[in-house]
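Just one protein chain is left out here, and the rest sit where they should.
Showing subunit A:
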Amino acid sequence: MSPPDAALSARLVVRRPAFTLDVRVEVAPGEVLALLGPNGAGKSTVLRALAGLLPLSGGRVLVDGRDLTGEPAERRPVGVVFQDYLLFPHMSALENVAFGPRCRGVRKAEARRIAAGLLEGMGLAGYAAARPRSLSGGQAQRVALARALAVEPRLLLLDEPLAALDAHTRASVRSGLRRRLAAFDGATVLVTHDPLDAMVLADRVLVVEDGAAVQEGAPADVARRPRTEYVARLVGLNLYRGRAEGTRVLAAGASGAAVPITVPGVHSGEVFAAFPPRAVALYRERPAGTPRNTWPAAIDGVERFGDQVRVHLTGELALSADITPAGLADLALSPGDEVWASVKATEVECYPA
């Protein structure tokens, strides 16, 4: 059952020949939900279905308790910021923002006043007459946001709002967007494949893979306790699933044999064990007499990762290790070499599957 105070409460079913989407989306007023997932997972399909641009095969969409399932896009109280912003190239920034109010029956002068106010709020007062192609990426994004907000939506949808920006402007645009989303009192759903966007912008994260929701929670929880390989890779954790027996987790190794992982605390049943690459130490010889997990592994590849070096290892457990360039030099590692990987039990996060 959906909570009675949800600003958005939807179950979306979309069936296509080779793909089925079936997810529930609940968003409280003022809350920002991030849909995170790989390409082709169905994130954009969710957004298009919520906007009314894609017919549902099943389910329904309630916004502020009003059933919008049968409503066409132009009659939904929904604002959309599209991936490439899709500002109308033949209109000025002001005309773009005034377009929505005009379509909803506001008089021309009043629509322009609303648009001018919104542009000013976005810090774009001087760009009202500018054509979209003369705007920078960050400015275009703000015009797109102003245009979406101009129709006073109850549900705001953002499709990869930062994907079109270069790395330089991204950080500042991201923090600006965060402030503006915080000021919006309706429900917000944003689609991203960048975990940083999700962490910074969203109050809650819904991970979608293969048309289904696979994990949901606060950004920090999702980052610390991933439940799928995709999320683990995204947030940069080594993740294993296995059966817990006391302080040991028996994970399935590459050959099918159980590989024990010692974890802090006592667990039982099916669990996940996760640890960050920086918790992994590498040795030429098997380290003796330590209370650590140690596994033999072979170097698969080495890549630069910030000021660290990320070493990819294969073996019974595939894992990644972050070591310093100096450490790499000391070990004189090269692909194919056999090493010992070691992780302290206290560094392993263990949680029920």
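For the reader, a short list of remarks on this structure follows.
As a working rule, a residue touches a chain if its C-beta (ideal position, glycine included) is under 8 Å from a C-beta of that chain, and two chains touch if they have at least 3 such contacts; residues count from 1.
Here, contacts and distances are computed from a predicted model.
The complex appears with one chain absent; UniProt names that chain "Molybdenum transport system permease" among the candidates "Sarcosine oxidase subunit gamma", "Gas vesicle protein", "Molybdenum transport system permease" or "Transcriptional regulator".
Within the whole complex, the absent chain has one touching residue among A:43, A:112 or A:147, and that is A:147. If you put the hidden chain back, the residue from A:78, A:145, A:223 or A:299 that touches it is A:78. Contact with the undisplayed chain is limited, among A:86, A:213, A:318 or A:331, to A:86. By the touch criterion stated above, the residues of subunit A touching the omitted chain are 51-53, 72-76, 78-80, 82, 84, 86, 88-90, 99-100, 103-104, 131, 133, 147-148, 150-151.
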